[in-house]
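Please see the structure below; I have some questions.
Removed: one protein chain of the complex. Kept in place: all other protein chains.
What follows is chain A.
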Amino acid sequence: MEEDIDTRKINNSFLRDHSYATEADIISTVEFNHTGELLATGDKGGRVVIFQREQESKNQVHRRGEYNVYSTFQSHEPEFDYLKSLEIEEKINKIRWLPQQNAAYFLLSTNDKTVKLWKVSERDKRPEGYNLKDEEGRLRDPATITTLRVPVLRPMDLMVEATPRRVFANAHTYHINSISVNSDYETYMSADDLRINLWNFEITNQSFNIVDIKPANMEELTEVITAAEFHPHHCNTFVYSSSKGTIRLCDMRASALCDRHTKFFEEPEDPSNRSFFSEIISSISDVKFSHSGRYIMTRDYLTVKVWDLNMESRPIETYQVHDYLRSKLCSLYENDCIFDKFECVWNGSDSVIMTGSYNNFFRMFDRNTKRDVTLEASRENSKPRAILKPRKVCVGGKRRKDEISVDSLDFSKKILHTAWHPSENIIAVAATNNLYIFQDKVN
């Protein structure tokens, strides 16, 4: 798939030098809203930056809707849990948009412990001509008021303001890894390592616990919840993945506490692939429903799998993301890369899936043609409107000119977070502290 690049890099000026990057600027989540008009990113410093797509103008056909910064706000601050003497990181773990119901935009953002509902709204008019206040807002001396006038709304420079409308706190003992908005648009769930809670948007001081896998004795702990998501259409159905590589589908109609799953998806382990680290690389780092609701996609350390909801015994498709790392697992354990949590995304029509890798590579798999491509998100290779060249990793033997050998891969440059526009072929790729936006080639 050829791609036209319209890059948008979000940096402060001192980040021009690659080797120096503030940790706070590392992007930790990327999400398009339901129309694709807005793109939100969260970073380790607790900030949310929202980009808005420009209206396409007939004059500039080639500038097909660039994304520009729309709003920036500090969503979460570092906190301290005095009871446990623990610092609570402000890093934004997930952002999820609510569908738009009026002029304002709403999104949920979460750190390890607290979920917040933010309202992002525009203000482009302001009232002028108050009777009791002057233009600066100071109260006027009533004795000086001799006439009465009606305030009028006058246009002003567009201001985008973000206000926290709800704060959902104190419901999670462990670290929140996922949030998911229900298709009823009234509830959402938040999942931590051992529990999943169901919230109503209007109620902040209560949540229902719908999944609890904490064992009576923590010594018996064998698996944790790694991701959870609601079905896109059925408001009673959700899935959650575990560190053991299994997915459970639950139906909230069955019981209040969904500890017993309705469906259990697990692939039998391939004994030939068994290794010292196979337990931990089977841990699922992300689970996503397809837009159709028929399939789920899971990402573990080395593969992406597509499952049919109707078949629990094994996935219907398995894609190798970077199988050449299988022999390097020991080194990857040493440098902690084996614990990296990669995400995966569907395109709008569920025909292509995408996920990230190392060396700023990301991979796309076409489910119909079975073709795959490796692309790189880097400044050197990204000039505006240049076409991304497919990359290839050489696994052994003679290395061809354009190939890169496994040992030359830069494991500090990892693409964990990507997003795909809901209807168009526009993708957002987060490479550490840089955000790349790629579009399909315009003919």
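Methods note: a residue touches a chain if its C-beta (ideal position, glycine included) is under 8 Å from a C-beta of that chain, and two chains touch if they have at least 3 such contacts; residues count from 1.
Rule of thumb we're sticking to: contacts and distances are computed from a predicted model.
Participant: For the chain that is missing from this picture, which UniProt protein name fits: "Glucosidase 2 subunit beta", "Glycerol-3-phosphate acyltransferase 4", "SAC3/GANP/THP3 conserved domain-containing protein" or "Immediate early response 2"?
Facilitator: Options "Glucosidase 2 subunit beta", "Glycerol-3-phosphate acyltransferase 4", "SAC3/GANP/THP3 conserved domain-containing protein" or "Immediate early response 2" narrow down to "Immediate early response 2" for the missing chain.
Participant: Touching the absent chain in the whole complex: find that residue among A:H76, A:K94 or A:H172.
Facilitator: Residue touching the absent chain, from the options given: A:H172.
Participant: Would you mind spotting which of A:T222, A:N310 or A:T369 touches the chain that isn't drawn?
Facilitator: The one listed residue touching the chain not shown is A:T222.
Participant: Which one, A:I26, A:V49 or A:I88, makes contact with the chain that was left out?
Facilitator: Of the listed residues, the one touching the omitted chain is A:I88.
Participant: Which of A:D43, A:D112, A:E343 or A:E376 touches the chain that is not shown?
Facilitator: Within the whole complex, the residue contacting the unshown chain is A:D112.
Participant: Under the stated touch rule, tell me which residues of chain A contact the chain that is not displayed.
Facilitator: Residues of chain A in contact with the hidden chain: 83-84, 86-89, 91, 112, 170, 172-175, 193-194, 214, 216-224, 226, 243, 274-277, 279-280, 283, 327, 330-331, 333-334, 336, 339.
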